[in-house]
Every structure is written in C-alpha cells, then in structure tokens.
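Comments concern the structure below.
Of the protein chains in this complex, all but one are displayed in their positions.
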Amino acid sequence: MIHAGIIGATGYTGVELLRILSGHPGVRVDVVTSDSEAGKPVADIFPSLRGVTDLVLTRHDDEAIRDCEVVFFATPNATAMHRAPELLSVGIRIIDLSADFRLKDAATWSHWYGEPHACPELLEQAVYGLPEINRSLIREASLVANPGCYPTSVILGLLPALLHGLIDSTGIIADAKSGVSGAGRKAALATQFSEAGESFSAYAVAGHRHHPEIFQALKSVHEGMEDFTFVPHLVPMVRGIHATLYARVSGDETVQTCYENHYADEPFVDVLPAGSHPDTKSVRGSNTCRIAVHQPENGRRLIVLSVIDNLVKGAAGQAVQNMNIMHGLAETTGLTRIALSP
Amino acid sequence: MIHAGIIGATGYTGVELLRILSGHPGVRVDVVTSDSEAGKPVADIFPSLRGVTDLVLTRHDDEAIRDCEVVFFATPNATAMHRAPELLSVGIRIIDLSADFRLKDAATWSHWYGEPHACPELLEQAVYGLPEINRSLIREASLVANPGCYPTSVILGLLPALLHGLIDSTGIIADAKSGVSGAGRKAALATQFSEAGESFSAYAVAGHRHHPEIFQALKSVHEGMEDFTFVPHLVPMVRGIHATLYARVSGDETVQTCYENHYADEPFVDVLPAGSHPDTKSVRGSNTCRIAVHQPENGRRLIVLSVIDNLVKGAAGQAVQNMNIMHGLAETTGLTRIALSP
Amino acid sequence: MIHAGIIGATGYTGVELLRILSGHPGVRVDVVTSDSEAGKPVADIFPSLRGVTDLVLTRHDDEAIRDCEVVFFATPNATAMHRAPELLSVGIRIIDLSADFRLKDAATWSHWYGEPHACPELLEQAVYGLPEINRSLIREASLVANPGCYPTSVILGLLPALLHGLIDSTGIIADAKSGVSGAGRKAALATQFSEAGESFSAYAVAGHRHHPEIFQALKSVHEGMEDFTFVPHLVPMVRGIHATLYARVSGDETVQTCYENHYADEPFVDVLPAGSHPDTKSVRGSNTCRIAVHQPENGRRLIVLSVIDNLVKGAAGQAVQNMNIMHGLAETTGLTRIALSP
Partner (left out) sequence: MIHAGIIGATGYTGVELLRILSGHPGVRVDVVTSDSEAGKPVADIFPSLRGVTDLVLTRHDDEAIRDCEVVFFATPNATAMHRAPELLSVGIRIIDLSADFRLKDAATWSHWYGEPHACPELLEQAVYGLPEINRSLIREASLVANPGCYPTSVILGLLPALLHGLIDSTGIIADAKSGVSGAGRKAALATQFSEAGESFSAYAVAGHRHHPEIFQALKSVHEGMEDFTFVPHLVPMVRGIHATLYARVSGDETVQTCYENHYADEPFVDVLPAGSHPDTKSVRGSNTCRIAVHQPENGRRLIVLSVIDNLVKGAAGQAVQNMNIMHGLAETTGLTRIALSP
C-alpha cells in the first residue's frame, strides 16, 4: 500500500484526486492539506466525499507529509517549487499538478508565470508526465510535472502525425475549448454562472501559458516544429476539453491507420473509426482521450478532434496514471471508471 | 424628457435599467455612478451597450445627481438609506431597487439586514412599489421601494386568491426557484459556473430576507395571514423565477375566473388558460408575469404557478414601470419588449 | 458469477446499467437487447462504453435471455408485462425498471398508463424494490418492481417522519424537480436543448403517474396517509432530482435525531447535519440519497430536502442494489462509486 499525501486538497484537482484514489486498491491517502481550511474534515467541504473518507485537512507544513512515499501537489502555480527540494531531499516522490516544473527553461517559465523560478536546478530532472511520450522516464522519476489540461488534449492529438512525419511541422493550429472547471475552484467574476452561462468566447488569444508547454513537448517530438498557434475558448459546461487541430498532410500514409497503430497499446487513448466526432460527454469522469482524424475530400487538410475530461486525463487521472507507473503498478489501476453519460 | 440617474450602475440591475431605458422615449439617463469603476465608459464594462450609450461612470457623490428628477438606486443593500434623505430633501424622487425601504418596521429590517437602519423615519412614507397593489400610492410617492424578485412573483401569484377570500390565509407555502443572476454580479464561490451548473439545491431554508417582505405585503392584503413558508432554490440558468404556490381553497368561487377577472386590466400580468404550465423562458427579458392556477381533481388544494424575469419584472422593469406611474406616463412606455424565446 | 440480461439496453437506464455492472465483480452481462438497434455493438451507440464491452445488441426475443439468472427490463412502460410471465415460468428473476409492476391495483395502473394490464395476477407478488422499506421481501422476490425516480426521492425523504409518527399524514406536499434525463432517451420537442435549456417550468400538475406510486408506498407505511400533493418540475440540467417536502410536525420528537437514527445503518442514505442544503451534484453518478431536515424557527413546519441521481438511485443503481440483495451479495457491491463533483 502506497502512502500518499495531497498538498492543496480543496481545489477541483484535489477533490478529483480523492475521488479517484478512494477507489484505488494500492494507495492510502494519509495526509490532505489546505492552509485556508485546516482543521476541517475534507468531506465538510466536498459533500460528495461524505462516507468515503474521514480525512481532516491539516496545514501545508504538516510533518506527516514527510512520512508519505508520494506527494501530489494540487496547489496553485508557484507553490510546489518552494516545497519540492525539501521533500525530494528526504526521498519523497513528487507529482506536481501545477505548472511549476513543466517548462525546461527557467526564463521562459518566469516570463509566463510572472516571477523568478524558485528552484531552476530541478527543471532539468523533472519529467513531463505524459505517459504516452515519457513512460519509461516517468518510471524512474522523482519529480513528475503533470501536464496541463489543454496540452494533454493537443499533444495526444498531434503526436502520431508529427512523430511519423505525416504533417508539416509549421503552421499547426490548435483551436481548443474547455469547460469552466478548468479555471479552478475560486471566486472570480468571469467564471460566474451568470457570466459564463449561455455564452461562448475565446480568451487569452494574445498568448496563453499552455502555448509554451505544448510547443516544448511537440518540439521534443519533432525538432522542426514552429509557428504554432493556440487559441483557448470557454464553453458553458463544467467538465471537458475539445481540441480541434489543423495541420497539412505532407506524406501519403493513411492518417487513420497511423493513429490506430500508434495508439493500439495505449490504455487511455481511443482512436475512433473514420468519420467520427467524439464528444466530451463520452469521456466525462474517465481517464480516456478519444481522438478522431478527418481529411475532408481526401485533401491535404488534416483535422484532428481530441477530447478529454480536463480534471481526469487533464489533471488528477493522469497524475494517478503517473503514480501507477512510478510505483510499478498496472497502469490502469484505479482508473477503470467509465465515463458518466449522459 | 425625464432626467434620470442611476446610482450603482455596474450590477445586473444597473445594466438592465440601461438596457430598458435606452429604448424608453420619455427618459434621458444623465448620470450613472459606480465608486469602483468611476471614469470608465459604462459600455467598456458591458459590451452589450456599445453603440448605445456614451455614458461614463462617475462616483456616487457626483454632483450631477442633484440635477436629476428621478434617481434609481441599483446598489447593494444598506447603501440607499444613507443617501436618500439628502436627495429627497432637494425634491428628487427615488426608486430604490435594493431592500432598504421595503420593510415598514425598522427592527425587523435590522434583524434581517444585520445593522441599524440609517433613516427609520422614512420607512413609513416609502411606498412598496408593486403597481398591482399600490398603483395610486406610487403615483404620488417620493420614495418607492422596488420589490424583491421573489416577492414580486409570490405576491402576484397569491394576491387574487387572498384578496377575494378564496383560500385559507394560514399554512400557505411558496416553493420558489431562481436563476443565478438573482445573486448579483459579484465573484462568489457558490455561484461559480462549476458550482451552480448542472446542479440544483435549496438555500436559506432556515430563513430568507424575502420572507418578511412577502409576509408584510400579503398581510396588508389579508390581515389573517400567518404561518407562511418560503423556500428558495437555485436553478442552473441565468434569468427567471418560478414560484410554485400551495394553498387550500376555502370557498366555492372558481379560482381561474377570479384570477382572470382580477388581472384583466393589468398590462403586465397574464393569466394563462386553465391547465397551463408557464415557463420562465416565455417571460425572459420582458416585464410580464405569467400565472397559471390548478386544482388537481377539483379538490381543495390550490397550486399557483407564477413566473417572471427576475431582472425585469423582478427588478429593473418594475422600477421603470414605477417611474412611468410616478411621472404620469403610460405605464407600458418603454416596456413593450417581447420575451426572448427560445 | 451471476448471468444477467438487459432487455431494452439503448435508453439511459440501459446504458447506466451497463456502466454500473461493468464494474461489478459478481455479474456478467450476457445479453443486451434492442429491437430497433439489433446487430449493432452497444458501444457504437454509447461511445462511453468503447473498450469496456464487446456486447452486440440482439432482438428482444433472443433465446439467450432464457439462460440468464436475472433479467433487467429497461424498456418503456407496458413492455415488461408482456414478457414477464414467460421468463418467470422458467425461473428467471426479473428486475423491472419500468412502471409495469409498481402499482398493486390493476385498475389504477390502467387509469394512469392508458391500457389494460397484461398480467394483473402478478401485481400482488411483485415486490416494490425500495430496499429501505422492503429489504427482506426483495431478498426472496422473483419479480422486483424497481421504483420510479421521483418516488425514490420522495419516499426516502418522508419515510422516517411518517413511520415514527412525527408528522400529520394529511396535507403533505412534495415539490419535486428533475433533470431532463428523467424523460428518457428519445427525440421529443419539449426536451430539446433549445426548449428546456435556460428555462424552468412545472408540468403535469393536474396529475402525474408517480403520484399513485408514491401514495401507495407511503400509505403502506402509514395507513392514515391522504390528501397528498405532488408537483414535478423540469430543471435545465441532465441528471439529478431534488425533492422539497412539506409536512406539519405533530409530535415533540427531534426530527433530526429520528432521521439520523432511522438511516444509521442504510448504506445509501446519508442524513446531513442540521442546517444543510444537499445539492444534486453531490450525488451525481452515485447511488446515494442525501437528506436534510429543517424546522424553521423550531416551528411546526417540517421541510425535508432529498436529492438523488435519477439514473442511479432513481433507476439503474437501485436495480443493482436490488440484484445484490436478491442474490445474497453485499448490498454495496459494484455501487461504491463516488459522485462526480464538480
């Protein structure tokens, strides 16, 4: 039984970790922390957890953290980086769901996150936790940077085509749409029901933090990657990401077959039959990414549709998948829940 | 042309007043204030008003307020009461969309709103601005307390039955459901899209501020009124209130006919044919209250369904209706917009 | 391993049964039928089941049904009653999720469902499958009538108060609100997104089929039950039922304590602390019913709030709970999924 801790357990990724881990046969969550809610049973904050866990929130500096084998950071950005060195030094493995260790370049991180990085020396050793790219590195990693939600959907959607040289690596466009839970559990005007409900808009078109993250990952797959466009949008739904990806086919290989073959053994990537349109509902609550590829009129235009649940494969589910890999468990352990549909 | 001002123009009732008044042929809004956003064009905050108005927000103490003939308070509770005496003293008529002047008893107000009332001496002269009850008083009023959204739907739904003695005045129940915009335009966790979306719950069952307001109004109509129950619920939609009202029929008069006759000349109350189920969509954006009455199996149980748009007949529309009455205009002036459906 | 069949597997209760049973360690679904979609893999219709099941839909008269130990009917009303006698005669146990066997009186059934009952002789032996009332009868039953969604939420909400004589048994009101999936998976105008979205209304106020079902169950608990009012409403969300129940307290016992004690050992009923307001999100996807009781100002008015997921505790989850009881399994087997929140 793996002893785990969750630092920052009162956000949506925190409660989602608890939901998933409560059904995981190989893990016991010993500590859940929240500076703002310390002292309260976590089930008081999330009634969905009543009867499931008796855990009481403690402060982030709870000493019990040091008895964990693995610690999940479900904290806002710029928190984990202040704590990671100490935990790593005592042999605790870290899975950080925030963005602190996702970028390899400290200056780039600084540019996008607005402050100096607290431990740039760890950036190199941190492993980007997308199992479909880095499975073997994850297995040995002490520090896993769990990918962002948009990046997961976009990278998985483009990976086979880029890796196998099926598309031009320049001019790729990712038009991505996310449910509102991606903004986290905090009071903000723009994500009020009356603001975000019955409306649709793009945001951060001038530049979004997930752009450099996606770019870095895709460039690691295909060095020629450049001139990449990413536009996020807010959808009036709670969960789900839909990425619509546009590229130009350069070879003659059948894209559909390439995708099916590439992902044939991946437990959490499902390539749909030709002509399909995945909807986010089909993955809600599950760790699955569903992908469909289209070439209208058999032309050079490739359109890839990629859907995930932003809180599962886009956050907590992928974190558990990484934990399974790190600890030598079957990768699907605790992650076999079927999507809630309708 | 009536010169009007709006104090607190950056909430939902404020922008709704601007939407309605911009199409009103007899009013010119000269001043709109907001302490937090002073200096900004109001259309910068509400893009829906782009091209409609050039008004720039000023501070609440803008002297130009004193040149208005009528001032709308679209402020949070406990604001208008600090400013009203001064404006009334220079002959300005006030329509207060907040709760400051709705209750006649200062101690009751204090109990529910958590602070002493700043000008209890004005409570008696303030007229409760529900035209269907107080039309003639409103005509002469200097200070109109615009009713709350729940009270408007509940009182209009019960008025004919109580007034004409058709029902027992004890044990009446109002089970009311509101869209989220009723909570106002402010960042709060409970009304985040991810919290309020795809969910339904009651709130404030132990006691809600609109209970004493409804009770006072109904008691003024029927002295025997007592033991009244009011339970509000939050609906995952932006606009609309649906009140389901339960009473016990005591007489033999036909309720349907009584309602139709009572409201025959009311421009903004529409009694539906027997057997109908009004939906909030049919009144969205309009100043109409639609009502249906049911007596299942012709029994003694009366069920009244009453719907309004909480921001129009439940707030800004009713305020303009009151303004029309106060200034001798046709009551429907500027209020003939049809509901937006679907 | 129990061999199970599902007749009518292409509605929402059908896919929900498959979702739940796929994670159930003691059951194997051998047959799923659909007359309209026979020949198709069920995962073609419900992409959420891709990778989970290879089952192919067959026609309702598939002989393989006769090799099942238990058969779930997830068919429209008036279907199961035509098939039940034959299956029962060969020793198959039936759990009917439709309304065919819920009412004891054939004439009443006929009145509400618009045709003669096909096998009235089975009505007496059919057991109403609400474990919290009929657990021991269910254990021995051959034919279980799985309760309706509204009835489950309303009966569980009133049961302790009625059983222990805490409330007047006359004049009780159930104001119930349901998500749209309660209407089933079929094309209809009233439940189109553009009709039901951003709107709220009551329906069937003159009389709803769940009224006699609730009334019969409550009367079996308390003979004096009469003059019961039930009003359903449609909420713009997919899943969830919220029942707001109004009664009058007649005794002096503390209602909160009574409810807590009564449900102390029930695995799927959670009585919240005094002052709580359960939301439907806290039970979405789970088999739990959460209940809160209120007596505003410690008066005689009792308000009970009861929430369930209409497709789980209100349909497929409860059916599996019944199956567990019938087959001597732990009652919670396969039903421990936590609600999906947010």
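Residue numbering begins at 1 within each chain, and the chains themselves are lettered A, B and C in the order written.
Heads up, the rule we're going with is that a residue touches a chain if its C-beta (ideal position, glycine included) is under 8 Å from a C-beta of that chain, and two chains touch if they have at least 3 such contacts.
As the structure is a prediction and not an experimental result, all values here were calculated from the model.
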Residue in contact with the excluded chain [from B:Thr10, B:Ser181, B:Gln216 or B:Thr244]: B:Ser181
Omitted-chain contact residue, chosen from A:Leu156, A:Val238, A:Cys258 or A:Val312: A:Val238
Option from A:Leu305, A:Ile325 or A:Ile338 whose C-beta touches the chain left out: A:Leu305
Residues of chain B (touch criterion as defined above) contacting the omitted chain: 12, 15, 19, 22-23, 46-52, 181, 185, 197-198, 238-239, 270, 272, 278-279, 281-286, 288, 290, 336-342
On chain A, residues whose C-beta touches the chain left out of the figure: 171, 173, 175, 177, 179, 194-195, 197-203, 205-207, 227, 229, 231, 233, 235-240, 242, 244, 246, 248, 275, 277-281, 284, 292, 294, 296-297, 299-301, 303, 305, 307, 342
Touch list for chain C against the chain that is not drawn: 12, 179-181, 183, 185-189, 191-198, 236-238
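Methods note: only the chains that are shown with their structure count from here on.
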Interface numbering overlap (same over half, different under half) for chain A and chain B: same
Closest chain to the centre of mass proxy, which here is the mean CA position: C
Centre-of-Cα separation between chain C and chain B, whole angstrom: 39
Centroid distance [mean C-alpha coordinates] between chain C and chain A, Å: 36
Geometric centre distance via CA averages, chain B-chain A, whole Å: 45
Where chain A touches two or more other chains at once, by residue number: 12, 181, 185, 197-198, 238
